[in-house]
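These notes concern the structure reproduced below.
The other protein chains are all here in position, but one chain of the complex has been omitted.
Labels for the chains are A, B and C, by order of writing; each one numbers its residues from 1.
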Amino acid sequence: MAIQVSVVGSGVEHEANAEEVGRLLAERGATVVTGGLGEVMAAAARGAKNAGGTTIGILPSETRDAVNEWIDHVVVTGIGHARNLAVVASGDAVIAVGGRYGTLAEIGLALTLGRPVVVLEPGWEVEGAQRARTPSEAVEFALAAARQTGLT
Amino acid sequence: MAIQVSVVGSGVEHEANAEEVGRLLAERGATVVTGGLGEVMAAAARGAKNAGGTTIGILPSETRDAVNEWIDHVVVTGIGHARNLAVVASGDAVIAVGGRYGTLAEIGLALTLGRPVVVLEPGWEVEGAQRARTPSEAVEFALAAARQTGLT
Amino acid sequence: MAIQVSVVGSGVEHEANAEEVGRLLAERGATVVTGGLGEVMAAAARGAKNAGGTTIGILPSETRDAVNEWIDHVVVTGIGHARNLAVVASGDAVIAVGGRYGTLAEIGLALTLGRPVVVLEPGWEVEGAQRARTPSEAVEFALAAARQTGLT
Partner (left out) sequence: MAIQVSVVGSGVEHEANAEEVGRLLAERGATVVTGGLGEVMAAAARGAKNAGGTTIGILPSETRDAVNEWIDHVVVTGIGHARNLAVVASGDAVIAVGGRYGTLAEIGLALTLGRPVVVLEPGWEVEGAQRARTPSEAVEFALAAARQTGLT
């Protein structure tokens, strides 16, 4: 089983960063887990796929209609925003790129479960989450933290 | 149906505040919704019951074994931390008293769903959540916001 | 805390039975837990309220818009059909009145969790669920089973 890193967030202005994060994760052999929808989620998956990586999308809905086109494996949860818990719990580490309240909830849930969280600046400031200035730094921090937790 | 206010949080040092919040909500006729466990959750329910109020506890577990003794109506969800979504969604407004990452997640989920959130100081600083300096102020803000959203 | 009995099911042709079940449960002092929506859920709550009882509705949606008018305490879960787990887990016993696939899922989930299940005939035939011929019998069986499990 490959290392899995969850990428969470939202905001069209953060898509370039998310795509770069996805690309770098794929190049390092990590599977990219996201919420399967648009903006940051789609950009991270696109970056990963363009680099030959593998992507998992965990949807809130009861169907897969809204899944973005860069998802290899789709999980249809039917549990709405409660699927945020599954998105972060499925990562050896979590990278937050932009995002609003849903992302804040994901950071809180990830830290509750003991998953390491990296926030790519700018983004939510939460004590206990590591901050990164660039996509490259975010990926380095996340992979280092993932190896330390030893989930995989 | 009475107005329902969810009280979230944790930390023994915040129990006195939580109990006062619960008491004031009950005196104003609001039902107190919590996660049904200890510390802030138990204190808020105790305050409400001692003032003759009504309490609902929404548990993460598959049994009611861990419910605190001041809960009138217990909801056993079996969905772990995903029950945080139900706790905040069930309130016309949400008051956060202390708390760590689980509370941060609840604030994020509440704001995602458009529920008004009041943070009793000290506590998480989140843009979009109103801040209150005293239990009395927190209850006033929450009830005013609840009436505005018009859920009930 | 009062004994809680969950009433699940659907089908307009079963509403009279559900209302009678709700009424009898309330007369015996049990709180009636349902999924909070229409048909059997509404009828059971109506029966309970008309007898002076207490009702809890556990909704699948993110708002309380769809709750029926006989619910005293509403739990808004936001988790869709996964709320069926909370409905049955919250009962000391479960009574199924009519119903289709959602009810079958609830019977399966209840038995998975060790909750006693009574099926009011006609209804799903599931090994492990007790069968009752009348609302009165269903309520007797459910209350007897609830006392044996000793949840309350």
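Heads up, the rule we're going with is that a residue touches a chain if its C-beta (ideal position, glycine included) is under 8 Å from a C-beta of that chain, and two chains touch if they have at least 3 such contacts.
None of the values given here were measured: they were computed from a predicted structure.
Asks: Just one of C:Ile3, C:Ile58, C:Ala82 or C:Val119 touches the chain that is missing; which is it?
Replies: C:Ala82
Asks: Taking the full complex into account, find the residue in A:Val76, A:Ala132 or A:Ala145 that is in contact with the omitted chain.
Replies: For the chain that is not drawn, the touching residue is A:Val76.
Asks: Given the contact definition stated above, which residue among A:Glu13, A:Glu62 or A:Glu125 touches the chain not shown here?
Replies: A:Glu62
Asks: In the complete complex, which positions of chain C touch the hidden chain?
Replies: Where chain C meets the chain not shown: residues 79-82, 84-85, 100-109, 111-113, 126, 128.
Asks: Write the list of chain B residues that the hidden chain touches.
Replies: On the side of chain B, residues 62, 78-82 touch the unshown chain.
Asks: Since one chain isn't shown, list which residues of chain A touch it in the complete complex.
Replies: Considering the whole complex, chain A reaches the absent chain at 1, 4, 31, 54, 56, 58, 62-64, 67, 71-79, 82, 85-86, 89-90, 113, 151.
We adopt the following convention: only the chains that are shown with their structure count from here on.
Asks: For the Cα fit of chain B against chain C, please give the angle of the superposing rotation, nearest 5 degrees.
Replies: Nearest-5 rotation angle for the superposition: 180 degrees.
Asks: What's the distance between the Cα centroids of chain A and chain C, rounded to whole Å?
Replies: 39
Asks: Identify all positions of chain A at which a residue touches two or more other chains, and write them in rising order.
Replies: Within chain A, residues 79-82 contact more than one other chain.
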